[in-house]
Structure formats: C-alpha cells, structure tokens
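Of the protein chains in this complex, all but one are displayed in their positions.
Order of writing sets the labels: A and B. Residues in every chain begin at 1.
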Amino acid sequence: MSTPAIVVDGLTKTFSGHGRHKVTALDNISVTVERGSCLAVVGESGSGKTTLARIIVGLETADSGTVTLNGKPVAGRASRSELHRRAREIQMVFQDPQSSLNRRLRVSTAVDEVLRAHTRLDARARRDRCVELFEQVGLEPRQLDSLPGELSGGQRQRVAIARALAADPSVIVLDESVAALDVTVQGQILKLLAELRAAKNLSYVFITHDLSVVQLVADQIVVMHRGAIVERGATAEVLGNPRHAYTQLLLACAPRPGWKPQRGLIRAFREKIAS
Amino acid sequence: MSRIKTLLGPIGIAAAALFIVVVLGALFAPLIAPYDPTIGSVTERYLGFSTAHLLGTDQAGRDIFSRLLFGARSALLGPVIVVTITAVFGTGLALISVWWGGLVDSFISRLLDLLFAFPNLLLAMLAIAVFGPSLTTAALALSIAYIPYTARVIRSMALRERNLPYIRSPQLQGISGVVITVRHLVPNIAPLIVTGATINFGFAMIELAALSFLGLGVQAPDADWGLMVADGQQSLLRGYPAESMFAGLLIVITVASLGYVGERLGGRAATGRKF
Partner (left out) sequence: MLEIRDLCMTIAAERADLDILRNVSLAVAAGESVGLVGESGSGKSMTLRSILRIEPSNATVTGSITFAGTEVLSLDGEALRRMRSTDVSMIAQNPHAVLNPVLPVVNYLIEGMHDAQGMPKGAARLRAGELLEQVGIDGVDRVLGSYPHQLSGGMLQRVVIAGAIAGKPKLMLADEPTTALDVTTQAEVMAILDEFRRDLGMAMLYVTHDLDLAAAVCDRISVMKDGQIVETGVPEQLRDNPQHPYTRQLMDSRPAGIIPSVTAPSETDVNEGEPK
C-alpha cells in the first residue's frame, strides 16, 4: 500500500466575516486521497469544499488540523518558501478560464513562469518544454504565442492544465475546472484529464457540484454540507446507494434523462436534513 | 496606430493635434519666439497686432506671443511633475496596500484619509508659506494632495484583480509579491493609471495656474500663463485684453484637449471626478 497522496486530519476553519457572526467553513474534516486516484469533493456553495481545496494547496491556513502531502506534513502557515516547495508536489487548476490567465500576456508566459520558478532550464530548453506540454494537453505549438482572448474557453483551460503540469506535480487540485465550459467541451477536457492521470500516475482532487462530472471522473467521493462531510465512499456506491439525506437530495435535484423537479420531494429532504 | 485613431474619433484627433502643437511650442520656444519673454521696452507698451508683434505687447512692453510660448513651458512642466509624482507614489501606495493587506492596508488607508482632508490649494499655500513661492514647491505640494485620489482608485481596481486566479497562480509557485505585482498586476491596471494621469494633468494645470495667478507659483518676470492672466487684469480694464485673454484661452484649450484625449483613450476607466 503506497503512501497516500494527501491525508487531511481534523481540519477546522472559521471565518469571521466583517463583524457578522462567525462562519464555520470546515468542521473537523478528515480525508484521504490515495496515490493515483481521483477524489471528488461534492457540495453546494457554503459546503466548505473550496476552503478545503485552498487549504490543501496553501492559499488559506486552517485554524487547526494537519495536512500531509505524499507522507510529509505541510506547514500550517504557508510562507513563500513553503509554497514554493509545495508547488512541486501539488498544483491547482482554477474554475474560470477567463481570469485564469493574464489577459495581457501571451499564454506561453503562464507556463514559462512556472518552469522558471521550479527548474533550472535555460530559455531555449523552457521553450521546448512548453511545446511538449502544449502537445500533451492537445494544443498546437503555434498557440503558444496567442493571447488568452484569442483562445476559446476550452483551450484556455488546456493552457491552465499545461501550467499545472509544468512543475511536474504528483497531485492536482481541480476547482470546478469544467463548470464554466460548454457541455461538449467539458467532455473533451475530462477525457484529457483522465488520460493525463493514467499516463503520469497523478492524483486528483476534483471539487465540483456537478454529479454527472463526478461519475465520469472520480473513483472516490466525499459529500460536504455546511462544513462537514456527510457521506463518503466509492463513487458507484455513494451515487447508486446514497445513505445520507443530503446526498439523496443532491441526487433528487440532478438533471438527467427522465428527471422532473419535484417541490414536495425536495422539501421532504430538506426537512430530513434539518432534523 | 489606427486603433488609437478609431478610439479618438475625429474630435479626439483634432484635440490630440492641438495638444501636440502646444507641447511643440513649449519645446521649441527658444527657437520660435521672436523676442526674449522677460525683456520689454516701456516705449512699446500695449502695441496691437502686427507682423513685428503677432499678438501685441503687454503693459511692460514684452511680446505677448513670446511670453505665451515660454509660458507654455512652466504651464506644462508643473503638471508633468505633479502627474509623475502622483502616479508613482499613488500607485505604489495602492499596490503595497493591496498586496500586503491587513494592517498595512488599514494603515495606508488611514494615512490617505488624512491627506484627503486637506483641500489641495490650501495645502499648496501652506507649503509655499513655509518654503517660499516657486513652481516646484507648488507642484510638489499639489502632488501630495493628489496622491490619495489616485491611490484610492488604483487600490480599488488592484483589489479586484489581486484575487483572480492569474495572480493566485504565480503566488502558489512561491514567486515573490514584487515580481507578481510588476509582471502581472501593473500591466492590467496600466490603462487606469494612464487615464488618471491625463485627468490629473488637467486639474494640476488649472490649479497651478491659479496659484501663479495668486502670486504663489511662478514669479515675475518669468512667463507663465496663470501669471499672465493675473498681470493682464489691469490691462483688461484699460481695454487691452490680449494678454489675459490669450493666456486664459490657452489654458482652457490645453486642459480640454488633453482631457478629451484621455477620456477617449481610457474609455470606461475615465470619470469626471478628480482621479
């Protein structure tokens, strides 16, 4: 049994929003992501899934609890050198292709910047590596010199994925990375992600609210609601046989062939959850 | 180039041309001006338009046309000083505030609030009372008064940009804040800085002219449009409006044309208020 890619233990985080009452974003969360697997973190807004992702990657600090990456614990407070070190193991692909890339710079700079930060390659070697990465994500080398505005949403996300791969990490956190894309493009990107995972033995943490994406991509799933994990397990098991009322509610609300929204049913679930 | 032309529109192009003429006049004043602007002959007071004196002479017998040309130098130099200092320090404070956040942001914001409290001209007069009247003193004092306006607007936009993924991503690599700010943030707020500069230029020009008018800026016998408007008051009452009128006209034309150009180029970034 190899070392898990990520072990999260007892993570807690509260936000005190501008004098209003405190918000518990994460309440004693513990999760394990096995090497080479894909964990989907499913929840709606306010579930804490984004906060979890940000803490794992280093954009936020937890109030208490630990995060272990490839067997090594990561420091609580993410200083610049800590982030630099962590970035070689874990990278992030964000949700919005529009704001993911600097609109004023050629897309190659996004990838080049990461190469410069983590490798000692010279300019020529970096350029070659950029070409390689672009080909791996299904882009053409000539697109290296495009501005983000000249590319489609799907292409921009491919650049974001290339950027994430540049540091040669073992884990990638995908924060709703296909949510902003057209449905037909989503499928292509998910397929690319699956291929990359297999080829490089990557581990994924996939944050999403979309259950059909989960089906296509994840081995394991945790369902989050108001800062807590309400259900976890193998994807097929959890989706096929949901036990917690909130998971059942999510499934009852997922548009699919033959589905109709039923107010009464939804209300019944909500009452069940509240009790 | 053609893009700039379409942005400006026909009126914008005319305005830009006017402004460029003024700048050229200031630059080449020593070559173009037929007379020394500070030397006049009492026997040649209040001469009308002629080939010898294109715009006539003032009450000290000095050639008005030459004085206008040389006056353009201080009229433009002052605002250039103000705009440069304001842009550099205003932007600098805003960026430091945004990147560091927290206490640093609070401290700088309070400092700017303090500066806001002073009416610009009063601050300038205070400085002049202490250091004596001159163009540089007035310009420096005005700069300090303008900094909070620029800082506030830049801070607002930088704050929005700072949380976007294209800034977060290099931050995750452990790249330094300075590098990220210069490489990513500044190019994206640059249009706002430029527009602000053109608007501030106009305001500075008017306020510096006002100070000279009050005798607190450029001192006689140097030529300055504001000073000429003041000096020309007596002449105006005697039926010789040329000095005041042409100086005043040039102030208006220069400010208006630059302001128009600034607005057209800045598009939505421009506001009517002090920037």
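Simple rule for what comes next: a contact is a pair of C-beta atoms (placed from the backbone, for glycine too) under 8 Å apart; a residue touches a chain by one contact, two chains touch by 3 or more.
Keep in mind that this is a model prediction, so the values were computed, not measured.
Within the full complex, the chain left out of the display contacts the shown chains A. Contacts to the hidden chain, counted on chain A, fall at residues 30, 44-45, 153, 182-184, 186-187, 209-212, 215-216, 228-232, 236, 239-240, 242-245, 248-263, 265-266, 268-269, 272.
In this section, only the chains that are shown with their structure count from here on.
One inter-chain figure worth recording: chain A and chain B are separated by 49 Å, centre to centre, where each centre is the mean of the chain's CA atoms. Taken together, the chain B residues at the contact with chain A in this complex read 164-166, 168-176, 183-184, 187-188.
Remark: chain A residues 57-59, 80-85, 87, 91-92, 94-96, 99-105, 110, 113-114, 117-118, 163, 167 touch chain B in the complex.
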